[in-house]
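Excluded from the complex is one protein chain; the other protein chains are retained at their positions.
Entry: chain A
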């Protein structure tokens, strides 16, 4: 089943001499239960693509359909609600609230969305897997940047979203941690039937993916997977 689909999306920033055509006729579909990897050089439009998929940016042209409904048919409030319930964003810049301990970052989600979040056991399992279970009472400023990134991942998974959009989720992680995050994302797709889309430079994640795409100068093309 298609969790979301992107049709003929173009994104143009600015106008006149400042005009940049960032995304060209993008077509993309994410299936529940699969992990898709989008790779591409810096500035190729990967983050812009995720921003549009997440409903934060309305593309210059084209449509994005999530759970069968076009973003254009959803109010701003409904898009907020959709992001809260159905989309887990792992952002390139994690910006955890500095005055909430790791545990409170999850409590905040409970306050806003009291139902259908991960159970205590499920959360513990995720934290355990990510190796941050013993950090629950620390503030973000007391964490390394890799630890913060893993907290951000756990935070995105906590509302149990059907779609997970991750922007460079492994940027701050070393080899073994990359494997942990890769297999976690993979198991979310396979065991929990989520549609996972990861945007990255990091070729270490290729071994976990079901579909591989390349973004180059705003053009998205499907690639064969060559596992080494």
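Going forward, a residue touches a chain if its C-beta (ideal position, glycine included) is under 8 Å from a C-beta of that chain, and two chains touch if they have at least 3 such contacts; residues count from 1.
Simple rule for what comes next: contacts and distances are computed from a predicted model.
**Q** What is the missing chain called in its UniProt entry, if the choices are "Tryptophan synthase beta chain", "Fe-S cluster assembly ATPase SufC", "Putative hemin transport system permease protein HrtB" or "Cytochrome c oxidase subunit IVB"?
**A** Going by its UniProt entry, the chain not pictured is "Putative hemin transport system permease protein HrtB".
**Q** Quick one: say which of A:6, A:26, A:64 or A:96 touches the chain that got left out.
**A** A:96
**Q** Out of A:12, A:57 or A:206, which touches the unshown chain?
**A** That would be A:57, which touches the missing chain.
**Q** In the complete assembly, which of A:67, A:107 or A:144 touches the absent chain?
**A** Touches the omitted chain: A:107.
**Q** Residues on chain A that touch the omitted chain in the whole complex?
**A** On the side of chain A, residues 47-48, 50-51, 54, 56-57, 77, 80-85, 87, 89, 91-100, 104, 107-108, 111-112, 139, 155-156, 167 touch the unshown chain.
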